[in-house]
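Every protein chain of the complex appears in place save one, which is left out.
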Amino acid sequence: MKRSLEVLPDGILAERAADGDATAFEVLVFRHGSLMRAYAVRVLGNQSEAEDVVQDVLIQAWGQLDRLNDPNAVKSWLMRMVSNRAIDRIRRRREHSEIEDWNAPAPSHQSPERVVEVRMQMSALASVLDRLPAMQRECWMLKETGGLSYVEIAESLGVPTSTVRGQLARARQTVLREMEVWR
Amino acid sequence: MNDDDHESMLDGLAGADLDGHTIDELSDYLDSGREPLDPDIEASPGCQLALDALLRLRTQTWALLKSEAATHSEQDRSWMHAVLQNISLEAHAGRDIPLRHPDPEVHLRITEGSVRTLIRGVGDSVGGVIVGRVRLDGDVTTLDAPITVAITASAAFGNNLERLSQLIRDRVVAELATHTELNVVAVDVTIIDIHTQRVARPEDS
Partner (left out) sequence: MDTDAALSQQLTAVVAATPGVTTVYASGSPIRAVLRTVADAVGRDDDKPTKVAVGRGADGALTIGVTIGVTDGAPVPATLRLVGDAIGKVLATSTEGTPIHEIDVRVCRIEDAAPLGTPLTGATTTP
């Protein structure tokens, strides 16, 4: 008799999906996909690239689930794959663009959907992060949320570790100051 | 805390009220789980405040993402469906399991993946059981080779785990006899009661 798989914990779903249970995989996609996307948006700075990245990750993950050592950790495994793919995109972007001012603040115009989202969000942190210069925001998200190390970020982006540290120091200063966390 | 203190706290981000430490350093200290314990940092009120702030920011960032995810989840369905339409069944097809046919030119095969699905379905049909992983150990690609089926499963209630194992075993043997020509010599069931965490290990079948 079939029953709803939606109540099952990640570990069991990941095991079943690793064996080819597409329905279990579907539940995992619906359970974690939105968070993966929200994270990717903040790392990459736009929605369409974020969705591309997350789709690629999930399609790839389906084939690689049987290589996951700890099925219970499938969520962080998926998030890590998002970090890795997002970083690849960022590096390729940088390789193709002209010299940019890494310290330039984010453009003052935002896409309509971004503005709506921020309004709906009504979060001070959201707007602070949005206004960070791109590289500071990327490093912040990858380190603080993605849990990547300075070295990992630096190597993947092809920049010195000291650069990553510098970007993160600046991001922290800004966020701490603007969030008025002392209050 | 009055406004003057607040101002100096903010300035302290640069160094003074952190007793010589930097935010960068404190972040690393947090990452290491505050190990080894640094008495100097622990004794500094400025550092403690900064550590709390950094931790709170991390939590808030997660909360922000989760809330954005929830807001966007309805819209996300469409690209999620696209993912699901594009995953390949072949990814978990596994080995080809042969069946006999009188004509030597005719080759009949079932994929390992489809047999795993069969076994999973049968295990799930036992009340209170949900199957986790299914393994076919042995050379399934050779007719008559001895095969062991290894199943892990979870049981929802304080059931008799041995009885459930036997039920699973019996049903799996029957199902494989109907739908395959595998020479199944053993069905090993490891079943765990998810409430009590009690585990029943495989016995010889």
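Note that the chains are named A and B in the order they appear, and that numbering of residues resets to 1 at the start of each chain.
In the analysis below, contacts are C-beta pairs under 8 Å (C-beta built on N, C-alpha and C of every residue); 3 or more make two chains touch, one makes a residue touch a chain.
Values in this document were obtained by computation on a predicted structure and should not be read as measured data.
Peer 1: Can you tell me which of B:S27, B:T117 or B:S165 touches the chain that was removed from the display?
Peer 2: B:T117
Peer 1: Using the definition of touch stated at the top, determine which of B:L30, B:L49, B:L99 or B:I194 touches the missing chain.
Peer 2: B:L99
Peer 1: Can you list where subunit B touches the absent chain?
Peer 2: 77, 81, 84-90, 93, 96, 99, 101, 103, 105-111, 113-115, 117-118, 121, 178-181
One rule holds in what follows: only the chains that are shown with their structure count from here on.
Peer 1: Per the contact definition, I'd like the list of subunit B residues that touch subunit A in the complex.
Peer 2: Interface residues on subunit B, with respect to subunit A: 1, 6, 9-10, 13, 22-24, 27, 49-50, 53-54, 56-58, 60-62, 64-73, 76-77, 79-80, 82-84, 86-89, 91-94, 113, 116-117, 120, 124-125, 130-134, 152, 154.
Peer 1: Where on subunit A does subunit B make contact in their complex?
Peer 2: Checking each residue of subunit A against subunit B gives 1-3, 8, 11-12, 15-16, 18-22, 25-26, 29-30, 33-35, 37-39, 41-42, 51, 54-55, 58-59, 62-63, 66, 117, 120-121, 123, 125-126, 129, 141, 144-145, 165, 168-169, 172-173, 175-177, 179, 181-183.
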